[in-house]
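Only one protein chain is missing; all other protein chains are in place.
Presenting subunit A:
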Amino acid sequence: MPQFDPTFWAPQLFWLVIVTTVLFLVMWKVTLPRVDAVITDRQDRIAGNLQKAETLKGEAESALAAYQKSIADARAAAQAEHAKAAAAIAAESAKREAVFGKRLGDEEAAAEANIAAARSAAMAQVKPIAIDLAQTITEKLVGTKVGADAASSAVEAAAKERA
């Protein structure tokens, strides 16, 4: 086997030492630090981004809480406003209803008084007519004249009977 022929051991070792030494130095001082730097940078960025995401998430959560609180506040304020307005409207309507009711009552009373007055006036006019009618009818049917007093008392009695 050529491997066991010592002729080329010296050049093999010589070049192996040179090449591996140079390769080792290049890897150690030049290339590996670059890879290391990139990987470290990436890990830092990932850690930084995670942290940033964490704080952003916290901010978003607090913003959401603030938003929900403002919504609840607005709702409560609206409800209070609504209740106030409803109370005011109810009070106003009660007031108007009272005024209207009073006016209605007054007008009703006045109308009733008018009606009563009209009725008594009418009744007052009905009696003389009845008396007159009674005298006339009696004269025509019976041929006797009835005195005004008798007729009046007869009409009174009839009116009492009907009532």
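We take it that contacts are C-beta pairs under 8 Å (C-beta built on N, C-alpha and C of every residue); 3 or more make two chains touch, one makes a residue touch a chain; residues count from 1.
Basically, contacts and distances are computed from a predicted model.
*Asks:* Quick one: the chain not pictured, UniProt calls it what, "ATP synthase subunit a", "Chemotaxis protein CheW", "Sugar ABC transporter permease" or "NADH dehydrogenase"?
*Replies:* "ATP synthase subunit a"
*Asks:* Taking the full complex into account, find the residue in A:Asp41, A:Glu54 or A:Glu107 that is in contact with the omitted chain.
*Replies:* Selected residue, touching the omitted chain: A:Asp41.
*Asks:* Could you please point out the subunit A residues that touch the chain left off the display?
*Replies:* Spelled out for subunit A, the touching residues are 1-4, 7-17, 19-20, 22-24, 26-28, 30-32, 34-39, 41-42, 45.
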